[in-house]
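Report on the structure given below.
Removed from the display is one protein chain of the complex; every other protein chain stays in position.
Order of writing sets the chain letters: A, B and C. Residues in each chain are counted from 1.
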Amino acid sequence: MRAVVVGATGYAGQEVVKILARHPEFEIVALTSSRQQQEPVSDIFPYLSRGPSVFVDPKDLSDMEFDWVFSCQGPKQATPYFFEWIERGAKIVDLSADFRFQDIKVYEQAYGSHPAPELLALAKAGYADDPTMDYDNAMRILGNPGCYPTAFYAAVAPLIAQGQSLPLVIVDGKSGVSGAGRAPREHLMMAEMVENVTPYNDPGKHRHTFEMEAVTGQTVVFQPHLMPMARGMELTIYIPNSSLSANSVVELWQDYYDGNAFITVLSPGQKPQTRRVRDTNRIELGVSADERSGTLVLYSALDNLQKGAAGQAVQHVNRWMNWPMELGLE
Amino acid sequence: MRAVVVGATGYAGQEVVKILARHPEFEIVALTSSRQQQEPVSDIFPYLSRGPSVFVDPKDLSDMEFDWVFSCQGPKQATPYFFEWIERGAKIVDLSADFRFQDIKVYEQAYGSHPAPELLALAKAGYADDPTMDYDNAMRILGNPGCYPTAFYAAVAPLIAQGQSLPLVIVDGKSGVSGAGRAPREHLMMAEMVENVTPYNDPGKHRHTFEMEAVTGQTVVFQPHLMPMARGMELTIYIPNSSLSANSVVELWQDYYDGNAFITVLSPGQKPQTRRVRDTNRIELGVSADERSGTLVLYSALDNLQKGAAGQAVQHVNRWMNWPMELGLE
Amino acid sequence: MRAVVVGATGYAGQEVVKILARHPEFEIVALTSSRQQQEPVSDIFPYLSRGPSVFVDPKDLSDMEFDWVFSCQGPKQATPYFFEWIERGAKIVDLSADFRFQDIKVYEQAYGSHPAPELLALAKAGYADDPTMDYDNAMRILGNPGCYPTAFYAAVAPLIAQGQSLPLVIVDGKSGVSGAGRAPREHLMMAEMVENVTPYNDPGKHRHTFEMEAVTGQTVVFQPHLMPMARGMELTIYIPNSSLSANSVVELWQDYYDGNAFITVLSPGQKPQTRRVRDTNRIELGVSADERSGTLVLYSALDNLQKGAAGQAVQHVNRWMNWPMELGLE
Partner (left out) sequence: MRAVVVGATGYAGQEVVKILARHPEFEIVALTSSRQQQEPVSDIFPYLSRGPSVFVDPKDLSDMEFDWVFSCQGPKQATPYFFEWIERGAKIVDLSADFRFQDIKVYEQAYGSHPAPELLALAKAGYADDPTMDYDNAMRILGNPGCYPTAFYAAVAPLIAQGQSLPLVIVDGKSGVSGAGRAPREHLMMAEMVENVTPYNDPGKHRHTFEMEAVTGQTVVFQPHLMPMARGMELTIYIPNSSLSANSVVELWQDYYDGNAFITVLSPGQKPQTRRVRDTNRIELGVSADERSGTLVLYSALDNLQKGAAGQAVQHVNRWMNWPMELGLE
């Protein structure tokens, strides 16, 4: 399969390239970059022995043949090209937010006007670890989820599937700085972030809140924080007034993710660590029940660039193509 | 004033020494250390130009004259010596947990049997930023609070004082590793904690929970996390079903801490950063109100070794002696 | 091939397990650990879906069948078992220092008496990137080199091979803390190493100096430093009185490592970064010539746990077995 990575020099794009380079079914035929156009690919990917030699512009793709596009730029940037690429037969995994919402009204609330509403009918959004996800024949675009919602989904979806209602969920999110992208900004500099922990955004204002609320169908109080590290993300999810025991949550998770090697369910008492999932496509899930207050506490840790972006994208393609889900991701 | 620091080579003890060395009213006359007894003081404090030359044992203090003891070892370790020190006229600031609770039953729940219950009558616990704290003549021991409770108190006490009831408070705590002390343990090593964020303890099981619950008089769901940094602490405090606006909380805080240079109240929209309070005795407070869910969110950041331990201890003494509160701490 | 990892819970051992788990020719049949004996393997390796369930003692291996042993404990610890394992037909890659020196006198200078001098005749030491390395039929033990010497060899060996004499070489070594192992020690704790850079050992006293001097045949001035990071190593190598130009060094390197995908030769002006080689088996090499002083400066960066230990071990086995050198390491 001939793959193109659009936005290959951003952090998610770099990670897609790294995975495709070792994936047995893919050959990288083009890499685009707005910031490093016409610069040597070896500047960013010294380990790539085959493939394109310079970064190109998305426009330059009109001369090329390819089967898959991994689109890794920010919202609205590459989407206008999707018409042409689909017409020429390509399938697209979109890592921007443009195809994460079935309901265009929700998209508009979070991101403003949609760059290509006509394409929504060809697109499907979902989580690669969702056992019920259906990759049907009409699909041409896969809307890859956000990093925080992926960690949230993993912990909460099995409870929803079993019929739990979660009227109030409080999500304390903790993320390494790579989640904010590669464009230089002062508050992301090493000299500012060493020995620094800080909340950012007001609760409920981060745009990933919409994706989380689509999981529960109810209000989610989501407060993200920046951590003094590059990669990794941990959510601590507080569910007041819950009667579920820690053991029953463990069982729900084990059933829901049966056979999924990417989900590690920890025993009550154990806690996830972002270090252990770094550079992997795995999620670690843990749970405690605070009996004194009736509060259930869930923990979910992943690598924001792998499972939270590039790894999940490839996992989606593996499932879409009926390849083993772990191909290129072990 | 002649001061002794007991447990001077632990992280809190080191910080006490650093502050006393520049405090105009103190002279350090002895430093004890269980781990580095009889070793040169200059190994740990190369900048100390005056004072003792080697670390001694608490037993060796019986030959010496001193006015103040800053007791920085863990619970129960130095407390048996307090009888003699008090008899000889010294006042004691205790940074272990032994004198944090007026009610011995609460102490026993958290720490087991008390090493010197007879001394509780001579002791008083409290927060150095509490404007109502009364340093009466009978006091001989000041029970210095824990680091997490200090950050919690700062944010929540003004609401309690104004009459708010807080039946459910969820506290997501984030701390640098120095809070776990200087004794080498595997999970605290650099190679384990780089790029690592992890919850620890089950909610409500950390012993500081008891101190927090003494502030609100109700159940607190407290979940601490280790951060990939040495120093600093941030609490994000979720209060569901609150009708307080962000602006009204700002006003409550400003009134309560009027004239206290150690409390920085941020405007709604601004967020505390642990880096900005590092190596200071300050606390940064911030607030957001999530109107959609009726959840009030408070943020409190401090340096766990300064305001969370050594700085607060000296601030207490400054108030106790009617010196300017900022002496040696600016 | 059935593989055993001895000392699987140390940092190098953990890395060997990670590589073998994705290596198509290996099946892990046993993992030993002195510190976590009989504890579940999933505590350290949650991602291992197959293989042993608990860590065992090296003694327990006498009941098992296996083809390869990766011995990852410190010097002298596992070596006494090698007699039995070899007798039973196994080949051994030794990551301790016990088989790094052909000359037992050099070993004794560096490490004291040898635990099994009789085995030296069955052993061979060498660098996996050495194109002249010969894996002959008599070999039963491969002595895997140290991390610093591996980075040193990569930069310097091609100059030696071409006939350069290097009478004075000054090596400034910079390493992440994982190189010091997993046993908890105070100076390796996060709270001590954040924002800390410090030289350690006197020059020429680090035991890896002997391995470096075996490369040049002359005195090497080697000064190692601890860096505030977990993984990664960079050597800056100063060669006074050299007439080589930067371009000629680039050519020497390219010739020597022709076809070796693990060596990235940077152009003059470019500099290696430890981050780019983290979690890889690659080495980045760079060079500058200071014409004013006639000093040649070489830079060599690698991951101390991969190329500096586990990755090189597997690369050796790949070459030994005439498998593609990159198998399991891409």
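We adopt the following convention: a residue touches a chain if its C-beta (ideal position, glycine included) is under 8 Å from a C-beta of that chain, and two chains touch if they have at least 3 such contacts.
Bear in mind the structure is a predicted one, so any value in this text is a computation, not a measurement.
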Would you indicate which residue among A:Val171, A:Ala230, A:Leu296 or A:Val314 is in contact with the undisplayed chain? A:Ala230
If I consider the whole complex, including the chain that's not displayed, which of A:Val54, A:Val194 or A:Met321 touches that chain? A:Val194
Touch as defined at the start, partner being the missing chain; which of C:Gly13, C:Gly176, C:Gly308 or C:Gly328 qualifies? C:Gly176
Note that chain A touches the absent chain at residues 11, 176-178, 182, 184-186, 188-195, 228-231
For the chain that got dropped from the picture, name the residues of chain B it touches. 21-22, 46-47, 49, 194-195, 261, 264, 266, 276, 279-280, 282, 284, 330
Touching residues of chain C against the unshown chain: what are they? 168, 170, 172, 174, 176, 192-200, 202-204, 219, 221, 223, 225, 227-232, 234, 236, 238, 240, 269, 271-275, 278, 286, 288, 290, 292-293, 295, 297, 299, 301
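FYI, only the chains that are shown with their structure count from here on.
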Innermost chain by mean C-alpha position: A
Interface numbering overlap (same over half, different under half) for chain A and chain C: same
Express in whole angstrom the distance between the two chain centres, defined as the mean CA positions of chain A and chain B. 40
Cα centroid separation between chain B and chain C, in whole Å? 45
Distance from the CA centroid of chain A to that of chain C, rounded to the nearest Å? 35
Touching two or more other chains - residue numbers and ranges from chain C: 194-195
